[in-house]
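A single protein chain has been omitted from the complex, and every remaining protein chain is retained in its original position.
Up next is subunit A:
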Amino acid sequence: MSRRRHSDDSDAGQPHKRRRTSEPSEIEERLESLICRVGEKSNSSLESNLEGLAGVLEADLPNYKSKILRILCTVARLLPEKLTVYTTLVGLLNARNYNFGGEFVEAMIRQLKECLKVNMYNEAVHLVRFLSDLVNCHVIAAPSMVAMFENFVSVTQEEDVPQVRCDWYMFAFLSSLPWVGKELYEKKDAEMDRLLSQTESYLKRRQKIHVPMLQVWTADKPHPQEEYLDCLWSQIQKLKKDRWQERHILRPYLAFDSILCEALQHNLPPFTPPPHTEDSVYPMPRVIFRMFDYTDDPEGPVMPGSHSVERFVIEENLHCIIKSHWKERKTCAAQLLSYPGNNKIPLNYHIVEVIFAELFQLPSPPHIEVMYTTLLIELCKLQPGSLPQVLAQATEMLYMRLDTMNTTCVDRFINWFSHHLSNFQFRWSWEDWSDCLTQDLEKPKPKFVREVLEKCMRLSYHQRIIDIVPASFSVLSPANPVCIYKYGDESNRSLPGYTVALCLTIAIKNKASNDEIFSILKDVPNPNQDDDDDEGFTFNPLKIEVFVQTLLHLAAKSFSHSFSALAKFHEVFKTLAESDEGKLHVLRVVYEVWKNHPQMIAVLVDKMIRTQIVDCAAVANWIFSSELAHDFTRFYIWEILHSTIRKMNKHVLKIHKELEETKARLARQHKRRDSDDDDDDDNRSSDREDGPLEEQIERLQEKVESAQSEQKNLFLVIFQRFIMLLTEHLVRCETGGIDVFTPWYKSCIERLQQIFLQHHQIIQQYMVTLENLLFTAELDHHILAVFQQFCALQA
């Protein structure tokens, strides 16, 4: 017989209390679960499930109306891939309960206004689309929807507003038309024609300077990289030409037409778009990524054309599925593969295209890069007979088009492909790519293969890579990542500092202290000065060379060994690298020792920044120095630079956060005091209390300002160096009469673009300085164009 548990006793004691507190949230959970799950795979048809659910909800309306309203509004906002399922549900509810329909529409408008107020524009589009599909469900009267769209389109007439604001309202209108265009045109064709003609004139006059910066390929063949509004407009024009016949979207409400057309409709209240404010941040423009067309899958169902509205709807829905399930890779893969219309569209191709569209999206992918690698692996697991082939085909196509692919996108391609291969024993038909062997190593294809092999090596080991590629590819194989110690051989004993290096080696092996190291280093002459300071601690490149070479060589065994070495001799490092030249020289020596092992260079630079042996500006200057010119176009250099910028950005954010938290603590302290104090006598004691916090705030304020200044300086240094480098090249080409557009130039100018794109939010703060100081009208137009494209992104 089982022991009665304590909880059973309390249950018997207070049954009502327990049930009362758990019931409402249980019911809400149940309602949410019922609503969210409708439309999933089921034994019954979707129609009968919807009908059943409508009945359940109708019955629950008296008690749980506000909860049901909230849940329905939320699914409208967050599950746009199931748009028509939920509009049908709302339609059925409206048919049974007119007041509820009205309240739902009001709630949706309130939610839409809220979203626009807090810059949640992507979710606002889903709400607008939902409202428009409610016209099809006889919940909203068509004329009132047209009126709302008229207000949207009239935003394009506003003066002195950013183009991206007008773009959003235009997009919200156009992107709803696949769902509701037919119905609106049938009811209000004159008004719709007017709206469409206003759309056309807006699209003709809007500027598109930003487009080149966002394109994945610079070439228009085989697929043009269209600006998103242009592409959508072409799709809507074609839809109109087809008399608004749209056959892809699943419309469950059609089955309920007899019920729904009996329902009374509601009019949308007049909707005034909230005005533009300083705090408004609109979505960035996009370029539509296309890599497949109907010729790529000749066996299977035909892929809808690039200007067909079906293509738009499929892509929107697949993107929404990824957005909903990005944290759950198995669910995400399953949901993608169960997208309806499986046998009418080449779904695998659409999925692969949409995933690469996100992976290559500029400025940044919507989700962390590694997610896409793992998602594709999950998809391969679920469809082992078909998806891997599509992926291989895609890889081949991407390789073929490397010559015109944006450098940032090539980086992502390299990362994805090498990581993907590492999950499949590095099996690939490398011989298919032997065409790259005859090309100049700086050309995109051989460069890509080299970088891929280097990344593959980092995930395995050197010999493995030698083994997996054909012998002919050895010219592209990565170097064996061994350390180069200049004082290693007896034959180097004539090098200055050789004996000190030997001395140091013995001392370090015998666990010498920092002080002992200093005294050994004192004997190193300074090649820069004839009469040395007595201090001996001014910039002495030879001292740095001997110490850093020796230490790194001794600690070469692993990252951990090297990190320990940096930590143990931190004091020596700090002293030797006190000056800017010192910092630069440390970095130079690190490179000399580890140039075969870029990964080691990267982690050492990271550690040295974090332990303040070098600063971010030093790293930036080092990257642009002539010593690194040979490696300037290699991927690892830019990984290091962007990692450095990110560390700087995180540092600023961290101190800022500390400042805000301390301010909040002070505010709370005030509040506590105000509520405790009835008599306001002792002002001095409250000042005393505030003292330490106020001091802290002042210190932190200074820290923030200093960090922000360092951050701005870092960007200015980087931009300055780019301008110098590019100008030099342009002048040389002009005077020599040679073509500007070398592989190096393409890489360099796109790396400049990458700085703007990857850190655009921070850089926006410096626009005035950049315009007045660096990107002035005297600059060569090639370089100025990059700046102008960047400005156009949020204009």
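Heads up, the rule we're going with is that a contact is a pair of C-beta atoms (placed from the backbone, for glycine too) under 8 Å apart; a residue touches a chain by one contact, two chains touch by 3 or more; residues count from 1.
In this section, contacts and distances are computed from a predicted model.
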Practice item. Report the protein name recorded by UniProt for the chain absent from the figure; options are "Aryl-aldehyde dehydrogenase", "C2 domain-containing protein 5 isoform X41", "Nuclear cap-binding protein subunit 2" or "Centromere protein W". Key: "Nuclear cap-binding protein subunit 2"
Revision key, fill the gap. Which of A:Asp220, A:Glu328 or A:Asp489 touches the missing chain? It is A:Glu328
Practice item. May I ask which residue of A:Asn99, A:Gln157 or A:Gln425 touches the chain that does not appear here? Key: A:Gln425
Check your understanding: Touching the left-out chain: which of A:Thr74, A:Ser386 or A:Thr611?
Key -> A:Thr74
Practice item. Since one chain isn't shown, list which residues of subunit A touch it in the complete complex. Key: 25, 29, 32-33, 36-37, 70-71, 73-75, 77-79, 110-111, 114-115, 118, 120, 123, 324-325, 327-329, 331, 368-371, 373-374, 377, 415, 419, 422-423, 425, 455, 458-461, 558-560, 599-600, 603, 606, 643, 646-647
